[in-house]
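Left out: one protein chain. Kept in place: all the others.
As written, the chains take the letters A, B and C, and residue 1 is the first residue of each chain.
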Amino acid sequence: MKTLTNQKITEGDYILLCLKQRKTYMVKVEAGKSFHTHKGFVKFDDLIGRDYGQIVKSSMGIDFVALKPLLRDYIMKCARQTQITYPKDIALIVMFSGIGPGSQVVEAGTGTGALTASVAFYIKPAGKVHSYEIREEFIKTAERNLTRAGLFDFADLKHKDITLGIDETEVDSVILDLATPWLVVPHAYDALRPCGTIVSFSPTIDQVVKTAEALQENRFVDVETIECLMRGMQVERGKTRPQTLMTAHTGYITFARKALKPEQQAESTTA
Amino acid sequence: MKTLTNQKITEGDYILLCLKQRKTYMVKVEAGKSFHTHKGFVKFDDLIGRDYGQIVKSSMGIDFVALKPLLRDYIMKCARQTQITYPKDIALIVMFSGIGPGSQVVEAGTGTGALTASVAFYIKPAGKVHSYEIREEFIKTAERNLTRAGLFDFADLKHKDITLGIDETEVDSVILDLATPWLVVPHAYDALRPCGTIVSFSPTIDQVVKTAEALQENRFVDVETIECLMRGMQVERGKTRPQTLMTAHTGYITFARKALKPEQQAESTTA
Amino acid sequence: MKTLTNQKITEGDYILLCLKQRKTYMVKVEAGKSFHTHKGFVKFDDLIGRDYGQIVKSSMGIDFVALKPLLRDYIMKCARQTQITYPKDIALIVMFSGIGPGSQVVEAGTGTGALTASVAFYIKPAGKVHSYEIREEFIKTAERNLTRAGLFDFADLKHKDITLGIDETEVDSVILDLATPWLVVPHAYDALRPCGTIVSFSPTIDQVVKTAEALQENRFVDVETIECLMRGMQVERGKTRPQTLMTAHTGYITFARKALKPEQQAESTTA
Partner (left out) sequence: MKTLTNQKITEGDYILLCLKQRKTYMVKVEAGKSFHTHKGFVKFDDLIGRDYGQIVKSSMGIDFVALKPLLRDYIMKCARQTQITYPKDIALIVMFSGIGPGSQVVEAGTGTGALTASVAFYIKPAGKVHSYEIREEFIKTAERNLTRAGLFDFADLKHKDITLGIDETEVDSVILDLATPWLVVPHAYDALRPCGTIVSFSPTIDQVVKTAEALQENRFVDVETIECLMRGMQVERGKTRPQTLMTAHTGYITFARKALKPEQQAESTTA
């Protein structure tokens, strides 16, 4: 996520070492050190100063490719500590939210920063994501993860309880991945510009029902809930088949748009 | 997709008229005219000059909300004429491709421009999407759809056969939604920067197998194929359940990243 | 479902006329009459007295195959009038219930008899299905459907409200497809033999939660809820892919087994 002109592997970079198909390791490049795997070790000095995309041999003679991490890789790297929000869900949350370069976004809870980093990635450089989190230790983790991905400048991490209120106004979207999204809905209404979107991610049906009700009570329209199942394929001529195991459930995504209240309409008409 | 400061409904705008939950119509605002539905007609003159998010009554006294369309709405609007690429697929294609603000992207085929518009939306304002299409009539349709969404400036529509070659070099991603993606793979390798991504969307297993083989033969690594199923939920206290019907299949998404060839590595080392 | 030795098409039989792949019609054979389709008409007199599996030409020269209906065909035929229980669900309900030839089963509500016929099919000839229904008009429909499938002898249709009690005792399984299964759970406990099973089919989450709670409160063990998604494949060399549309939801299947109460254990020990 560094500038695209910097394509040389540099000390301090996080790189993705890719061993054959589908086995990747995200590691930090440190001069004089090595990365050890069951297929031998790779010396970082063999990589520093060379182009990304390079193939390097381990001590056991096995090929590794040194790749530049994508947003998706950073998401998977962030995801270890808390509830996992998968790339598939983040992709849909971003699409449903309607955000893009320049958007102003409120998000909560920050957690390890996977969703915060993703929002920052798509709204940069002119936009900003204001991310609320009540657990202080997570803010530090998120700051580290955002910095690692080169996205910290586009985020505003706030140690505040979003169920008590939102500081920002006229934002384009409010994105929620927390235990009680329905408590945030009235604040989200006030924080959003007209037609602004709210997107909530929740693992249980009960959270979905309460959130959908709060949305309808608060003049949100076009309320919709979906779930997304992603299944991998094993592709090989003559042996192609879906993979044996999959994630059966991460969470439901609920979406809505802000309509104006009658009083706002009146103001709007006279303005 | 117009600038966010313009929040007044203006003649010539495309707006989304939303009738209760989940029933929306995308229509062009024309002074002196009306939009007719089975719930009565809405006069555009009642909307022009007022804020987006406004509630307006039809001739039958039914409430409609005048919403500003999101990218997702433009995608659905584009999608009518050719094979449908759904928002869920576009969301995943964008995430897998790793593109964001400023990315340089090659894309084919243009079709009605749904995928082109989506790429343009996420790479604007500094990036560019170079979109190839062999059927001239589609280029006109795509131009109209891109213009309507305010995204035409970020696209370069090309009346060319991408299976014969790609003009651009050092691009960040090549995104394919056409019948024979495997024929494009060698050209994509040459067009991509190191670690650049390729993402291909195909409805049939046979296309997937041929494309995955071409990717492996052309030094792409981390090759992966997935499919995504999206299911809607009917959310209502005491009656919540998944929806009765769903789209069972749109297509498979195949992803890979470019590793360097040995000769490129040599150059890179000596450079 | 008639005896297998009768393989000649006979007046009064219900046959399945199959036009090419996947287009089938269930019709009653009537001497002197014809069956009309958009591919011409088929004279029943061309079929009577001939073997099942016969190919017959319509008046337009199109081939139809005269097939003997399977249980699955009768289920689809029954299913038109009420909530649909699909063959996939019935297959799983039967498997989970543990019933087979000779089983004694209580079932409700009868509805059009699709589930009743299926249970009758698998428990015949020594078993019996006691089916409860409160709406008298459905009992007549079910009787007709069961008779048509040759399964009426194995069913006992009862015009009674199963939420008020079950007459039978020591049955092997209680199978429920009705609006308030949780009200039947205590009666089911009394009606079942030890280790007997209960299987409930419900479209909504709320029904599932109430039923699972009632099962746990009533000493049922091994309580499990699943849903089943069936997706068709379009199979054609070089073009194989999943079908475009599918049924996204019919209902959830909840299963449990009866454990003994402490007092029953005591009796059992002293016996």
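Just so it is clear, a contact is a pair of C-beta atoms (placed from the backbone, for glycine too) under 8 Å apart; a residue touches a chain by one contact, two chains touch by 3 or more.
Given the structure is predicted, the values throughout are model-derived calculations rather than measurements.
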Visible contact partners (per top-of-document touch definition) of the missing chain: A, C
Residue among C:Leu71, C:Val106, C:Ala155 or C:Val174 touching the omitted chain: C:Leu71
Residue of C:Met60, C:Cys195 or C:Leu245 touching the missing chain in the full complex: C:Cys195
Positions on subunit C where the hidden chain makes contact: 4, 7, 18, 20-22, 24, 50-55, 65, 67-68, 70-72, 87-88, 90-92, 94-96, 98, 100-102, 121-122, 124-125, 172, 193-195, 197, 205, 208-209, 212-213, 221-233, 235-237, 240, 242, 252, 254, 257-260, 262, 264-265, 268-269
Positions on subunit A where the hidden chain makes contact: 203-206, 227, 231-232, 238-249
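Here is the rule we go by: only the chains that are shown with their structure count from here on.
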Chain-level touch network, classified as line, ring, star, complete or other: line
Chain centre separation (subunit B, subunit C; CA means) in Å: 44
Subunit A and subunit B, separation of their C-alpha mean positions in angstrom: 20
Per-residue overlap in subunit A, given as positions that touch at least 2 other chains: 205
